[in-house]
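Here the structure comes first, spelled out in structure tokens, and everything after it is commentary.
Apart from one protein chain that is not included, each protein chain of the complex appears where it belongs.
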Amino acid sequence: MPDRTGVWLIGARGSVATTAITGLLAMRSGLAGPDGCVTERLEVAPGALPGWDELVVGGHDLVDTPLEKKAEQLTAAGLLPAGLLPAIRDSLRAVEAGLRPVPAGRTQAETAARMAGDLREFRTRHGLSAVVVVNVASTEPPVADAPEHHDFDALVAALDEPGREVLPGSSLAAYAALSAGCPYVDFTPSTGIRLPALTGFARRQGLPYAGSDGKTGETLLRSVLAPMFAARALKVRSWSGTNLLGGGDGATLADPVKAAGKLESKARGLAALLGDDVTAPLHIDHVPDLGEQKTAWDHVSFEGFLGARMTLQFTWTGYDSALAAPLVLDLARLTAAAYRAGETGPLGQLAFFFKDPVGTDEHRFAEQARILTEWASSLGRPA
Amino acid sequence: MPDRTGVWLIGARGSVATTAITGLLAMRSGLAGPDGCVTERLEVAPGALPGWDELVVGGHDLVDTPLEKKAEQLTAAGLLPAGLLPAIRDSLRAVEAGLRPVPAGRTQAETAARMAGDLREFRTRHGLSAVVVVNVASTEPPVADAPEHHDFDALVAALDEPGREVLPGSSLAAYAALSAGCPYVDFTPSTGIRLPALTGFARRQGLPYAGSDGKTGETLLRSVLAPMFAARALKVRSWSGTNLLGGGDGATLADPVKAAGKLESKARGLAALLGDDVTAPLHIDHVPDLGEQKTAWDHVSFEGFLGARMTLQFTWTGYDSALAAPLVLDLARLTAAAYRAGETGPLGQLAFFFKDPVGTDEHRFAEQARILTEWASSLGRPA
Amino acid sequence: MPDRTGVWLIGARGSVATTAITGLLAMRSGLAGPDGCVTERLEVAPGALPGWDELVVGGHDLVDTPLEKKAEQLTAAGLLPAGLLPAIRDSLRAVEAGLRPVPAGRTQAETAARMAGDLREFRTRHGLSAVVVVNVASTEPPVADAPEHHDFDALVAALDEPGREVLPGSSLAAYAALSAGCPYVDFTPSTGIRLPALTGFARRQGLPYAGSDGKTGETLLRSVLAPMFAARALKVRSWSGTNLLGGGDGATLADPVKAAGKLESKARGLAALLGDDVTAPLHIDHVPDLGEQKTAWDHVSFEGFLGARMTLQFTWTGYDSALAAPLVLDLARLTAAAYRAGETGPLGQLAFFFKDPVGTDEHRFAEQARILTEWASSLGRPA
Partner (left out) sequence: MPDRTGVWLIGARGSVATTAITGLLAMRSGLAGPDGCVTERLEVAPGALPGWDELVVGGHDLVDTPLEKKAEQLTAAGLLPAGLLPAIRDSLRAVEAGLRPVPAGRTQAETAARMAGDLREFRTRHGLSAVVVVNVASTEPPVADAPEHHDFDALVAALDEPGREVLPGSSLAAYAALSAGCPYVDFTPSTGIRLPALTGFARRQGLPYAGSDGKTGETLLRSVLAPMFAARALKVRSWSGTNLLGGGDGATLADPVKAAGKLESKARGLAALLGDDVTAPLHIDHVPDLGEQKTAWDHVSFEGFLGARMTLQFTWTGYDSALAAPLVLDLARLTAAAYRAGETGPLGQLAFFFKDPVGTDEHRFAEQARILTEWASSLGRPA
């Protein structure tokens, strides 16, 4: 009997999760190829990564729109291919049956305990060797610092106070994941595991984690193009960006408070690549009629030999969820493999996937790709 | 007394050469920094590369417009900074004095002998340890194959036939350079040294060479962006490009026959990076009013997860000569260093600089940068 | 009983025709609004234009792919909305029943006679007060001049010679239309009615005609933007354009011979608007993966006060057939109304719709719109 791995999605009914689930089922049925899945291109030892057939999907969500309904909406929006849904309806319903509402306890401790219980139940029911928890829920606003974020015992005590919300949702999910012995991946810019009390907990639990904020559009291009300017000794003076987002994240990010985290995450990368003296205005606009599409325009002004002034502009138009979903599946496979290989703490080797990578300062895309390739080729090999 | 190195430019009165010469003089006078010069960013052993003060410039050209006049035109075109020229006029006149008309012999052998004589005289007069010949002349049309191109002895015999032009100008310049014991760099897509009879001659003379076709705009971006699509498993379906060029090369490339070589050189890179099944229409238009500027627009259509169709467009607007000139100086320094280090044959390590690199099939920019960095750091070190 | 008008499409199974037919049926069934239909915005006297319910569609085509099959392809390509086809299948089959293959006579005269016969039969069968013939077939190459094109009697004689093809297909269709007493509209850049022998015939028959080459993308924008530069006394120096076309016309226009007519038609407009001294390179590329979409990029370089150099770039991405189809319906209605009103000869008032309008030199979009609006408001009014 094959070794099976769980993928537990926080925000399992959203666009990214629904696309990932639908795509996984389509690949299994031979109805779609693995375009966009990076793990299919990596050279790994046989068996080092769980196969598509060996992944079992579950998840939490606050909303209760059925996956099938969401998939219909994404089909109408041109994101999922017409004709796919009828062919996988049965298997989609099977996944649906495994989803759970986010529990609501009297205290955050109680909520977390029930979430961890859902994870353990999922693992047991399917006989899974590991369950990787991936956060693909809506972006949260940045969270105010609190002493309990730095001290695990104080945190545990605060979680027990009725009515107190010492942790944002993403961090509570990370806490629950770690409590249940599950590796955690943050695909959003939300706080998640990035609090000292939680990263310390991960190490004590001997668990790996990865994040933050999947790199799928403008920042992907920035991490590819900025190193070019540096390598050619061209001096970037300004790098201006505008992002137009339709559904889903667009509505969330129209709220400037919630967008703050995203904008910080994007800005950090550019500063890391080019230094702090680059003028870099950046906007995210909600443009509902774009539907599932997003469009980014960047304008780069730079100086060359003898001060010659030149510019680069680009426009990137894509389906955010189609870019994100295969990476979610990739991250589940790679994090499961890291867990099997006994790795703990932040997985800097997965920086390739993130706008704001934990465990490393490397933002250059090509270098991130090289590190990923090398690390992946070592997986499943005797040390 | 310092070790001095010669840089001999074929096409020494053109825009690229004039910008390189002006910039070199400006850097020496402290009037300009090395923006755009890659060698200033490489970590090399002290003394491994000739310093800016140790370069002596000479060259051949068919036209006789004085450098000073050309520099005035480039200043009016916004390429050279206003106010620079008066400050370097004297040193520019000194370089002028060292330029030579392209000799015209009764046979190509005689022409080549006189060119080689000019190179030897230049080396002796200035006491140079090496003279690197760099071709920055106008692009030639592709040349028809001939048996003599494959057999050095037959070539030598053919060069002696009065009235026969067995070699195009760029190849005759390469032959002269090799005859005089000089390394050769081809910054253009012209044939240059790329004939079996000449590359064999280079090896027998124990000389290194580099080329072809400096990578300064659209192709630079392609070699940066195409690997991103590959690394992310995104399937490029078409990559369409249009180049608008003003002065200089624009007029030459308006002639479809002459443009053929350039278009081939550009296309080869894309096919090497993405495979042959990508639709890739490509145009070069001469738009005189753009002056020294060039603008490239590329439209990339690609497919992601579940066949989602997405696009990337970019517009690159730059001064071609401002992009090329510092690379010419970089190549002179690096090729001189390779010569000193005893390297011979094609310098694949310099692929970073070229659209159509000799000595390697590596077209991925980041990998080219890594190879260059590593090789440069080994220069001047004991083997 | 209402007055019914026929619309006879040359190329009735192509993308434009299929979209027009499908859309007409959808509007009639209340499944789609008239977005893109200009006649819905014009103020006309009640009854001056035939209503959507009063149009009856027929047509000729060389191919025999059923409309239903073509509509399925256009749905898969994202051009027609998913879900529309089942709702109009029956009425689509009814239209199908009225389409005819292009007849093949022993001489062109015989072919034309049979075409005219089809038109007369269509008019009689449906009791139509008029039949407007609209050419939406593939673009033909420019045609060589012949003496018969200038002399109607000579033309008639030449049409009778077996094996001789004195007229291209589009012109033969125009001849047949005129013979049958039908107004003729050319939506393509093909020769069509634009031969002196045929325009003279139209006048003698007392018939109106309109054309040429529907203005749906790049040229539409040019006819809007060029007058702005003129009105602001900004001096356009170059206007460079690239068109990427997927299916249908893209394949036809990939053939430089066939593209010649299109390129000429496009260039004429720009010269008329801005004069002859504007550098204006223009390309049409066939990029099959774009499917039914087309993308145009234009780069305009202009000069302002004190010679300041500035640029405008635009990228237009659209479904060619979705832009063309409503105009085809508009032209059928307006030309029918002109016919009813007794107008004959070239309908310069319809220049608004065309890249290369007959009967006028007016290329300025806003002025064309004003003329159309004024003319339409006079329709159906007592003179």
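Points worth noting:
First chain written, first letter: the chains are A, B and C, and each begins at residue 1.
In the analysis below, contacts are C-beta pairs under 8 Å (C-beta built on N, C-alpha and C of every residue); 3 or more make two chains touch, one makes a residue touch a chain.
The structure presented is a predicted model; accordingly, all values stated were derived computationally and were not measured.
Among C:S91, C:T311 or C:T360, the one in contact with the hidden chain is C:T311.
Across A:S301, A:T344, A:T360 or A:S377, the residue that sits in touch with the chain not pictured is A:S301.
Listed by residue number, the positions of chain A touching the unshown chain are 237-238, 240, 242, 244, 279, 281, 283, 285-290, 295, 297, 299, 301, 313, 315.
Within chain C, the residues in touch with the undisplayed chain are 19, 22-23, 26, 32, 34-38, 40-41, 79-81, 84, 220-221, 224-225, 227-228, 230-235, 303-308, 310-319, 322-323, 325-326, 352, 364-367, 369-370.
With the whole complex as reference, residues 75-76, 78, 82, 315 of chain B touch the missing chain.
Quick note on the criterion: only the chains that are shown with their structure count from here on.
Contact counts per chain pair peak at A-B.
Distance between chain centres (mean CA atoms), chain A to chain B: 44 Å. Within chain A, contacts with two or more other chains are made by residues 315.
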